[in-house]
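Yeah, one chain of the complex is gone here, protein chain that is, but the others are all in their spots.
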Amino acid sequence: MDLEVQGRIKELAESLGRNNLVVLLGAPNVDSSLIQFETVTRGDPTYSGPLTGVELGLDTYHVFEPAMKAMIGGEKYDELLGTLELALEGDTIVEALEGARR
Amino acid sequence: MASFTPVVNGASSVLIHAPGLVRYGSKPWREIQDRPSRLDELQKSLQSHEQAEAYLPNRVFLGQTPISSLYEVERPWYGRPSPLANDRRAFGDFIDERSFVGLVALADVFKHVSLFEGFWQDISPRLRAVPLFQPLATVSPSLVTRDRLRADIAKGDGIALFTGTDSQPIGWIRHAHHEDGSLTANVLLENLCVKVSAALAVRELLMRHPALSEQKVDYVLSCSEEAVGDRYQRGGGNLAKAVAEFAGCVLASGMDIKNFCAAPIPALVTGAALVHSGVFENVVVVGGASLPKLGMKFLYHLEKGMPVLEDVLAAAAVWIGRDDGKSPVINLASVGRHPVRSGAALDKQLKAIVLEPMERLDLTAASVDRFVTELHNPEITVPANGGDIPERNYKMLAAVLVSGGKMARSEMQDFMKRKGVPGFAPTQGHIASALAYLPHAHRELTEGEARNCFLFARASLFLGQMTQLSDGMSVLLARHP
Partner (left out) sequence: MAGTKELGLAGKKLIILGERDGVPAQTIEEAVGDLGAEIVYSTTQCFV
């Protein structure tokens, strides 16, 4: 994840508190989703940014996850995200994130 | 007003091997500033000139090997020389770094670049002998002794120039203004690299298409990724005219077209519109190379034990003129644009710039032979967790075409192979964005069998922090009827 982005997230976690923050991801594949998930929960896995060794543990979801889908609502979800989910094989991302949370 | 059918009369491309300049790519520069030992790691993983020249995607880029070989040759493509295909004529040359740096010094009319005199003695005979370089090498650069060069570099008012992995500097470039962030040595070098590479692409176009002489070029449109200007106007522009001047197109003027990586398509459309309307007879669209993108993914490549593959600067030029009875036609009725309200997502973008024009022209997927978009070499992006960009685009496009009723669901599986183009371009955004395909398109639509190709490109406007939107544009090239 971009170092500048990591810096902003760290700052926000410090100023707003970790408990109130939720991170929403729109990454296009499993690898990218996992790296971003790791970075904002357990720390930068590439050991290069401000979140290296910082376990923010933020609540993090990909927009393709069922919980998000339920909140957004079927019709709106299909219109905005349906085709993207299909073409990007969203189910593989959902599965990978479920695994990463365990 | 007059009406002329605009055609693509020709196209060219060049690659410049630039291992000594990789350190000045944006990512390597930042990393080396932060941790100087990175330079050593980087240098140990650079390809030689011969390796880079024989690298399959580079051969394909220059038209020396057919695109189909990307499907036939297994990866990794690096580390095994790809042979030249016998029946192939190139679109342009693979240029050595020493000649290029010499040309950078010659293109610097304000003499901010100084070269070590011994280096100049070595390279000037070649610059004055090779037909491609000759017209650009009519002046002399500012020269310094080895001692003076060391002293200047030690003062720290600029940056040293190197070639290959040689630790001895062969020149340096000073800041043009001490209080102007738009005229630092790094920015000047970036802009000079665009100017020289773009001029080389224009020279290749002139050399390979004798019907286009320097004097016949009326207007140059630059769709390069740069910002030429000063503290009072960053990105003030008109690199196009600087390129026209350097390339010897004395009757031409020009302007720059900006739209992030998508700029080549609006430039083609604007050029075609200028020809169609009769405003100009011959327009050259040129995209110069992007120095900041050298070594962009180098950390990933080092980590995976691969060579640093982003070691080439790339440029391409296209000649748009009036109907000559044989060249591919630029169909201005086909132009697709990406309206504000479409949003930024790829599927919406493709609906706007591909599906909508297809509907307007009453085309199905079967009536289009090639869909051409971002042709980034996957061997560069996959190890950096970026995925295969062309493949991802084609998957999305197939889904959009199916949902738009332009294609059957059963055709999705092998869509990319049938209708797409696999990635071979260096990650120099605008060059990869369809522009790299223009010489191929010209060949396919004249000597080959193709009926048409649909070009489209995407721009990440949000990177400039002024909007969350993206942009895109498309245009159809068709074989001469």
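For reference, chains read A and B in written order, and residue numbers begin at 1 within each chain.
Just so we're on the same page, a residue touches a chain if its C-beta (ideal position, glycine included) is under 8 Å from a C-beta of that chain, and two chains touch if they have at least 3 such contacts.
Quick caveat, the model's predicted, so the values are computed rather than measured.
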{"item": "Contact with the hidden chain (one of B:279, B:345 or B:412)", "value": "B:345"}
{"item": "Contact with the hidden chain (one of B:256, B:356 or B:374)", "value": "B:374"}
{"item": "In subunit B, positions touching the absent partner", "value": "261, 343-346, 348, 374, 376, 381, 384-387, 389, 392, 427, 429, 432, 458, 460, 462-463, 468-470"}
{"item": "Residues belonging to subunit A that touch the chain removed from view", "value": "1-2, 5, 8-9, 12, 16, 20-29, 32, 36, 40, 58-59, 61, 63, 65-68, 71-72, 76-77, 80-81, 84, 88, 98, 101"}
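We take it that only the chains that are shown with their structure count from here on.
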{"item": "Separation of subunit A from subunit B, taking each centre as the mean of its C-alpha atoms, in whole Å", "value": "33"}
{"item": "Subunit A - residues contacting subunit B, complex", "value": "28-29, 31-32, 35, 48, 80, 83-84, 86-88"}
{"item": "Residue numbers on subunit B that touch subunit A, as the complex places them", "value": "299, 343, 345-347, 385-387, 392, 395-396, 398-400, 403"}
